[in-house]
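A single protein chain has been omitted; all remaining protein chains appear in their positions.
Naming follows writing order (A and B), and every chain is counted from residue 1.
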Amino acid sequence: MNAPLLKVEKLAKRFGGIVATDDLSLEVGTGDLHAIIGPNGAGKTTLIAQLSGQLRPDTGHIRFDGRDITALPMYKRNRRGLARSFQITSLFLDLSVLDNVALAVQAHAGHSFRFWGNARRDAALREPARAALEQVGLIDRADRPAAALSHGEHRLLELAMALAGKPRMLLLDEPMAGLGPEESSRMVDMLRALKAKFTILLVEHDMEAVFALADRITVLVYGRVIASGAPDDIRANEQVREAYLGDAEEGVVS
Amino acid sequence: MMPALTVRNIVVAVLLVALALLPLYAQLAHDRFLLTLFTRIVILAMAAVSLNLILGFGGMMSFGHAAYLGIGGYAVGMLAHEHVYSGFVQWPVALGASALFALVIGALSLRTRGVYFIMITLAFAQMAYYVVSGIARYGGDDGLTIYKRSQFVAPLDLSNKTQFYYVCLVLLFGAIYLVWRLINSRFGLALQGIRSNELRMRAIGFPTYRYRLTAFVIAGTLCGLAGALLANHTDFVSPAMMYWTRSGDLIIMVVLGGMGSAIGPVIGAVALLVLEETLSGITEYWQIILGPLLLLVVLFARGGIDGLLMKVGRRQDDEVRS
Partner (left out) sequence: MTLFIEQCLNGLQFGLLLFMLAAGLTLVFGIMDLVNLAHGSLYMVGAYFAATFAAWTGSFVLGAILALGATLMVGMAVEVIAMRRLYGRDHLDHVLGTFGLILFFDEAVRLIWGPEGLSLPLPSWLNRSIQILPGFQYSAYKFSIIVVTLVVAGFLYALVMRTRIGMLIRAGASNREMVGALGVNIKLLYTLVFGLGAALAGLAGLMQAPILTVQIGMGENILILAFVVTVIGGIGSVRGALVAALLVGFIDTLGRAYLPNILNAILSPEAASTAAPALSSMLIYLLMAVVLIVKPEGLFAAGQK
């Protein structure tokens, strides 16, 4: 593994009596695609929410690039280069596709109390936005309203918005959710291309995709790490097979 | 970039040229009333343009916008009453007072959302109405007559009706240009992002409250200028200037004209006021027609006149239309 970019130390989060994250430690190496898998209710989304800053952990630390970001709000983490794409699509539906991404660029370009210059002709905003759309293959849709895109395209747009801030690391929360087979394979190709440029933490139910893409995999059950390692090690791990993959063959995990 | 020759752009161009040539026609036709009517239309159009910045582009459903008409108007009226006639004093005071009121009201109202925001802006505007009604020194309920219009340097004379019309028209064009620049700027894009999905904007790091409040204050200030003009136009100010139905009228103009463009409210203002004038020529009880008509527009013609014109035309360009 490369030197860790993201380091999670003894993270814990409870909701009332329910332990969502239980003494969880994790390292994501620079340049790796690190996948998190686990059955429903394993605390994957809660973990992402804590990493992105949407939820505050009860105890434990999150370090990004050597610095403690546990107490930083979401947008400050975002500015440091930790970008999250949302599981539930949350776009600016009545703005154009390009405007959506340009706003994400603008978020990283200082304050927006600039009242006069035409932002729609501002190369400093538009060029990175176009580049991000190019990367996800939506460039020919740039001038359509976001509302006119398909569900799969919305996911790609989400991804483009995450890319627009020139992040160092992507937190991807189930990017395949709700996609058809064709869109899914398009997304896998996309992630494979992104993998070369970014460190990625991927939460995903689609096992085929995970094992095809991941450099390392961590398995969560009830908020705990039960195994962590290379895909082949995980596949061979008895505990994982029992607790998780065994179930998958019986159809509990879709 | 040259604007494309769509039906809509042609209609807008014709409208602007007609507004510019109107005094000439009024003189030729010896129709003094026409000039008075259109001076009023131009001033209220400016108020509607300012409202559209927050309503159309900011998604802030303010129902108290007429308050700034009153505040701008009363700034002129009160100063004239105290024998301060210089426009260089009156107008900045009108703008400043409106900005201050917008800042206070906005800071409070923008803490809330949706229906609360509608009701609260309405209530605060009505508070301003009652306060002004209660100040006996400046006429209270009865209002205040202005004996001298705002005075500027020599050749400019606001008591000349044609000159005054052109002052209003130039300021209206200026307001449209200002709003057009604003909505295409980074600030404006952020504002439209907030209208569209405020939570997401916050998540990606925009302090949305500050942007909303800034837009609210700009809109209020601009409307204060319209108020100063209105006071000069009628040579009279009264609490009725800021009665809540006037706020309703401004919203109608914005929606009728179409909220998607900086110039839409001008179309709406012309349409509404000319319609009122026409209907009141037909029957004394013209509002009995206007009311249901409004309901029909809401039910069947959202997007306003501008939206209809856009449908007639085909091309939609990258720019937000001017």
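Basically, a residue touches a chain if its C-beta (ideal position, glycine included) is under 8 Å from a C-beta of that chain, and two chains touch if they have at least 3 such contacts.
Just so it is clear, the structure is predicted and the values come from calculations on it, not from any experiment.
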{"item": "Chains still shown that are in contact with the chain withheld from the display", "value": "B"}
{"item": "Sole residue of B:123, B:156, B:271 or B:308 that reaches the chain not shown, by the stated touch rule", "value": "B:123"}
{"item": "Sole contact to the chain not displayed, among B:34, B:84 or B:135", "value": "B:135"}
{"item": "Of B:37, B:61 or B:275, the one touching the omitted chain in the full complex", "value": "B:61"}
{"item": "Chain B residues touching the omitted chain (full complex)", "value": "55, 61, 63, 108-109, 111-112, 114-116, 118-120, 122-124, 126-127, 130-131, 133-137, 244-245, 248, 251-252, 255, 285-288, 290-295, 297-299, 302"}
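The rule we apply is simple: only the chains that are shown with their structure count from here on.
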{"item": "Where chain A and chain B are represented by their mean Cα positions, the distance between them in whole Å", "value": "45"}
{"item": "Touching residues (chain side chain B, partner chain A) in the complex", "value": "181-182, 184-190, 192-193, 195-197, 199-206, 211, 214, 318-320"}
{"item": "Parts of chain A lying in touch with chain B, wherever the complex brings them together", "value": "54, 74-76, 78-79, 90-96, 99, 102-104, 106-109, 112-120, 122, 125, 143, 161, 165"}
